[in-house]
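After the structure tokens below, expect a handful of questions from me.
All protein chains of the complex are present and in place, except for one that has been dropped.
Think of it as A, B and C in the order they're written, each chain with its own count starting at 1.
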Amino acid sequence: MTVMALSRSGGVHVALAALAALAGIVILPNAAPLYTLINVTLYMSMGVFALSLALLWGYGGILCFGQSAFFGLGAYAYAVAAINFGDTTLAAVFAIGVPALFAAGLGYFLFYGRLSDVYLGVITLTVTLIFFKLINSTGGDAWRIGAARLGGFNGIPTTPLLTIPFTRIPMSPAQMFIFAAISLFSTYALCKGLIVTRFGRAVIAVRENEMRAELLGYNARRLKLAVFVISAGIAGLAGLLFANSVFVSPTMFSLSMAAQVLIWVVVGGLGTLFGPVAACFALQIATAVLGKLGIVDPNIVLGLVLIIFVVFVPGGIQPAFAALLHRLMDIRADRPVAGEVAR
Amino acid sequence: MDYFLVVLFQIAGTVGNLALISVGLAVIFGMMRVINLAHGEFIMLGGFAAIFGVQAGINIWIAMLVVAPLSVAFLGIVVERLIMRRLYGRMVDTMLASWGLSLLLIGLATTFFGNRVVGIAAPVGSFQIGTYSLGAYDFVLTGIALAVFSSGYALLRFTPAGLIARATMQNREMASSLGIEPARVYAITFAIGAGLSGLAGGLLAPISGVLPTMGVAYVAKAFITVITGGASVITGTALSSVLLGSINTVSTFLTTPVIGDVALLLAATIFLRILPTGITGRIFKGAP
Amino acid sequence: MSDYLLEAKDVAMHFGGVKALDGVDFRLRKGELRCLLGPNGAGKTTFFRCLTGTHKPTRGRILFKGADIAGKERYDIARAGMGVKTQVPSLFDGLTAHENLWLALRTVKSAAEREARIADAMERVGVSALRSGVLGRMAHGQRQLVELAMVVASDPDLVLLDEPAAGMTDVEVDRLASIIRDLNRTHTVVVVEHDMHFIRMIADQVTVFHQGRILVEGHVERILADQTVRDVYLGKKHV
Partner (left out) sequence: MKINRRLFLGGTAMALTAPWVNRAFAADDIMIASIYDLSGGLEIYGQPIDACLDLAVSELNDAGGLLGRKVKVQKYDPQSNIQLYTQFATEAATSLKASAVFGGITSASREAIRPLLGRYQTLYFYSPLYEGGVCDRNTFLTGSTPSQTIGQLMPFAVKNFGKKVYVLAADYNYGQISAKWVRDYTGKAGGEVIAAEFFPLDVTDFSAAIQKIQRDKPDVIYTLLVGGNHMSFFRQWAAAGMAGKIPIVSTSFGGGNEHIVLTPAESDGVMAAFGYFQEIKSPANDAFVKRYHQKFGDKAPYVTEHASATYNAVHHWANGVRKANSLDRMAVIEAIESGSTVAGPGGPSTIDPKTHHCATDVHIGRVKNHSFEILESFPNQPPADTAAVCNLAANPNDNQQYVIQ
């Protein structure tokens, strides 16, 4: 089933995601203990982060090693803006706008340089490492933007919590959970919708064959720049959610953060949207549980999972699941449903 | 005037250091197009091998120059046979698999070697320049780096084995049709690359502590040096080590180590933008 | 507006020391079916790449519908109305034939018109049966035809085909010839080719390239009988 067909049946996927989000919003806040609520909010912020790379790399074909640069930039922009302006709704706009703006500048520098994807990957990795080293050394109190001290290695623990729009009341963990659920769902729907539009199809075309796309009149560089900026904005939104469920610190730019999001997309399935989000939840839970049980070092498990998936399940879980199910359906169904199988 | 001399010596030290930590990757990534993100961990294991060698009573020089490279080269063979062999040609997959390998090695090292920082004293004394006293060990490193690079160049350029290795890397099918067994060449080349990383780890042990998570600091710098170097593996990496090493040292002296590192990263980014295929994509084209 | 659809003036292309093109003057009228001939390395493919924007000519101007497109971006030239089929089939291998054509209809807004033009182009090139097949898994000949259908679907003012018959069986070559003749009823076509058998089947006006310059132009029968062209082709004499 080609990517296009996959996306045409997007309507079903979006409806189902809406169901899941709604169920989550209604059931979890009052059923689950507060601790699980906060954790799920964190996992959802990571889910949005995974979506940003799933869109950029899966559909745009742009191998960005340093997606954590936009993630961290969004969180820091939110923290600095919220502390200085006090109005967190405006700060939220900064959280999305600043990384998007930075991506526009960086994207122009990258895409108008005709770089091959590995070089592009390494340069984006360099950018996030530069951010990590710079922010890490802003410990002194000379490093401040307005009233907000960047705090270097300590990060900004005094980041104000997101307030309910147009009020001054900071969101309670339950409200934060609902906001995160809505953000995750709407980002998923946005990505699903984007792919079906003419813009989305053009981006996929550029990924498949940049020269042919240009010979058909598509400005490949501008399309890549556009999807680069959009995915940076989504990563900024994820940074905003993360800033409200954990706290803003240089580790958001670190190599391990950049690695995690790549692992989720690979394990989840390149070219799919739901796969990376599911892999993100599963691996996050596994790391947390392993961290607490302490029987084995989480790195060992994460490392093994990644090696096994890359070598034995190259497509990632979602396509593997789909293939498994198609085989199951073929065996069980006595007369193969022509339409279903042929699609 | 002494201070200027000291800075010059310091540059030579940093260049030697950068070249050493990059040469292993130059072989594995430069020649084999395998993005080895576990390169930092190969260095770390080289460090531990040297330290355990010294603790077992082996002379420090043999531990660093023989035990460390051989043990990591052996690990290289195992890794190549189990994982990398299935991934040739799929460059992005080699990156992700090696990232998994890096996490796995960090986890294992933390579990078995514990996270206590271990170290051995530098085996060489110091010497004076005017009133300044400098560690002589840095220049031993630079000397060894020069030896490694020149022998590497000679091996690749003038020996039949070098020719076979280069040919196989460029066109695997053609090489096998000429009777060369690509799988064996790949295994040996990967092992040499891993061994060189182990050597770097062994030599770095005395001046910086060895702990399971030390690799992260080296992998980014090594990658950027090799990529800025460009197509020809040995010459390119040597050139970019000199270039980036000097920029790093000068800016560190003028400002702080952090700005020094940032300057290195920025310089590499700009180089890559001007010369998308690295330095030797233009000058010294075709040198090994 | 000059009465030529395409006019190249003193176009030159130097790669370092090599003079791939050394001052080419070329004129094409609307509705023509012109073949560009010449042995390998004569410069015909380089000239083709200058027309399509893959190369930026070192010297000279290329007027397409009166506007100079020398050195313009590929997509600007495509948007100006040039349909290009490259030497090695360049397609969206992960997508179906229908989707490939869908993408070719970049400017068509309404879905109905889009589907109609896709069906018509596929019919015209005879690849309707391949509609839902994924390009990556198709035979070479089929891929050549689908790429041709894509160019036809975008309804360009000028169709440029670089060795469309390469790697095709004789049966497929015959079919291709009739398709190109039919295409020429509605479109101006330029074909770069060196397969004499194929050229005889489709060409009337022909331009022969040699060592970066145009050696001779004229009707195909006259040109093929011309002695200098024979020598150049058989490599006896270097002009």
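As a convention for this text, a contact is a pair of C-beta atoms (placed from the backbone, for glycine too) under 8 Å apart; a residue touches a chain by one contact, two chains touch by 3 or more.
All of these numbers come straight from a predicted model, not from anything done at the bench.
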**Request:** Report, in label order, the displayed chains that the undisplayed chain touches.
**Result:** A, B
**Request:** Tell me which residue among A:T88, A:N136 or A:T187 touches the hidden chain in the full complex.
**Result:** A:N136
**Residue touching the undisplayed chain, where the options are B:F52, B:F74 or B:F253** = B:F253
**Prompt:** Taking the entire complex into account, which one of A:V40, A:I130 or A:V267 touches the absent chain?
**Reply:** A:V40
**Residue ranges of subunit B at the interface with the undisplayed chain** = 3, 6-7, 10, 13-14, 110, 114-119, 121-122, 124-127, 131-135, 137-138, 206-209, 211, 213-214, 216-217, 249, 252-253, 256-258, 260
**Request:** For subunit A, enumerate the residues touching the unshown chain of the complex.
**Result:** 9, 12-13, 16, 20, 24, 28, 31-36, 38-40, 42, 133, 136-137, 139-141, 151-155, 157-158, 246-247, 249, 251, 274, 278, 281-282, 285, 288-289, 291-292, 294, 297-298, 321-322, 324-325
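The rule is simple: only the chains that are shown with their structure count from here on.
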**Asked** Mapping chain-to-chain touches, which pattern fits: line, ring, star, complete or other?
**Response** line
**Message:** Please identify the chain lying most centrally, where each chain is represented by the average of its Cα atoms.
**Reply:** A
**Request:** Averaged over CA atoms, how far is the centre of subunit A from the centre of subunit C? Could you give it in whole Å?
**Result:** 43
**Fill in**
Per the touch rule, the subunit A residues reaching subunit C in their complex are 2-5, 201-202, 204-205, 208-209, 211-220
**Request:** Using the touch rule from the top, collect the residues of subunit B that touch subunit A in their complex.
**Result:** 35, 83, 86-87, 90-93, 95-97, 99-108, 110-111, 216, 219-220, 223-224, 227, 256, 258, 261-262, 265-266, 268-269, 272-273, 276
**Message:** Could you list, by residue number, the parts of subunit A that touch subunit B in their complex?
**Reply:** 63, 109, 113-119, 121-123, 125-127, 129-130, 133-134, 136-137, 255-256, 259, 262-263, 266, 296-307, 310-311, 314
